[in-house]
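Dumping the structure here so I can ask a few things about it.
For this view, one protein chain was removed and the others were kept in their places.
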Amino acid sequence: MADPFESGRLLATSGVTQLEGVGGGGLVPWALITGYGTQDAVGATVHGTTVWLPDFTLASTGAAVGLFDRAEISYAHEWFDSRQAGGRLGIGNGYTFNLDILGLKLRVLGDAVYDQDRWLPQIAVGTELKQSSDGAVLRAVGARSDKGADFYAAMTKIFLAESLLVDLTVRLTKANQFGLLGFGGDRSDSYHPEVEGSVAYLVSQSIAMGAELRTKPDNLRFAHEGAAFDVFGAYFLTKHASATLAYVGLGDIARQGAQNGVYLSIQVGF
Amino acid sequence: MRRGVPALILAGLAIIGGGAVLHAGGFIDVTQLNRAFSVAALTLHVGDTVRFNNKDPFNHQIYVKSLDFNFDSPEQVPGETVNLTFTKPGTFDVQCGIHPRMHLSVTVQ
Partner (left out) sequence: MRAIILAVALLLTAAPAQAALFDDLGGEAGIGHIVSLAAARFLGDPRIAATFGNTNMDRFQRMLTAQLCQVAGGPCLYKGHDMVAAHHGLDINQAQFNALVEDLQDAMTASGVAYHAQNRLLALLAPMQRDVVTR
C-alpha cells in the first residue's frame, strides 16, 4: 500500500519549528502540521534553537510528530541561562531556568495549500502544557505556579498567487516569559488572550522571509514584560533539513532591559 | 430418384441461403468500462457488427489499423454507441485512441 513515511507534501509547506517546539514560524505556532507526511502518512522533525541575547542565552531542543496532516504532538525543552544577570538578580551567575513543553495540535478546518479559491484559512487548535523545574525561584519572583497550560487557535493562509503566507494565532495563557518565569503572578493570575502573527514572503522554492509579533501577559510586579518580535529568513535545503536565522526582540526580561539578539534554528526530519 | 435430386438441391440451397441470412448482420455487444473492453477476444463472421457502448464517465474511441481493414471513429462520449462492421476475414486488434492499453482481439471468419 502507500508508504507511511512518504514525505509527500510540498517543500516548505510544513513551516519550521517555533521556540516551544510547535510547528510554525520562529515565535508563533501555525495551523500547519509539522513534517512532510500527507494525509496518508506520518512525518517527524527534530529541532535545535539558540537565541543569543545581551544578558541571557535561550536554547530549545525537541522533537515533533505529524500524523496524517491532521494532528501534531511535540516535546521541547527550553534552557534559559541567566549568565551575569543571574548574579544581579541574586540567583547566581549562570543560573539556568528549565522548562518542559508538551504540545498537542489538531487541524480542524481548511487547507492552506489547496484552498486557493476560498477565503477560509487552515485552522488548528492546540495546547502547550508547560512544566518548569525552578519552583523556588519562580515563587520568589512572584509567580503563582511552576506549571501551566496555554491554549491557542491558529489560522494560516497561503496566498500562492502573491507568494505570501499569513498567520494569525490567538493564545490564552498565564505564562511569564513563555513559562520560563512561571505562570500567573502577583499582578495578575488570570488567563489573558494574546495575539500572535506572522507574515512570510516566499522568495523562492527554498527561501522564505518574514516577520512575527507575539504579545505576552505582564503578570509579575518585579519586572515588566512586553511583546516579542522577529524578522526572519528561512532556508529549506530539502524536505529533510531547514535553517532559520532571525533578528529577535524579546522585550524587557527580568529588569535587564530590552533583549534584542540573534536567533538560529536548525530542523531535520521527514 | 431423378425427381428427388432437384428437391435435394433446392433443400440444400435453402439451407445454405438460410444460413447465409442467419450469419450476415449479426450483432455483438461490447461495453467500455473502467478503461477496458468487457471481453478480451471475440470470434465472429464477415458481416457481423460489434456495438461498442461507452459506460465510462469520459470519452473513448475505436480504431483498427491493418493491411486490408481499417476503421477510425470520432471520439465517443459517455453513453454513446459506436458500430463496427467487419467486412473482411482475419484477426484484428481493436484499440482505443485515448487509452492505449485497451485491446480487443477480433477473429473474423
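Note that the chains take the letters A and B in the order they are written out, and that residue 1 is the start of every chain.
The definition used in the following text is that a contact is a pair of C-beta atoms (placed from the backbone, for glycine too) under 8 Å apart; a residue touches a chain by one contact, two chains touch by 3 or more.
This is a predicted model, so every value here is computed, not measured.
> Which chain B residues touch the hidden chain?
34-35, 56-59, 78, 97-102
> Would you write out the residues of chain A that touch the absent chain, in ascending order?
Those residues of chain A that touch the unshown chain are 2-3, 6, 8-10, 38-41, 69, 113-118, 159-161, 163, 202-205.
Methods note: only the chains that are shown with their structure count from here on.
> For chain A and chain B, what's the span in angstrom between their mean Cα positions?
Distance between chain centres, rounded to whole Å: 70 Å.
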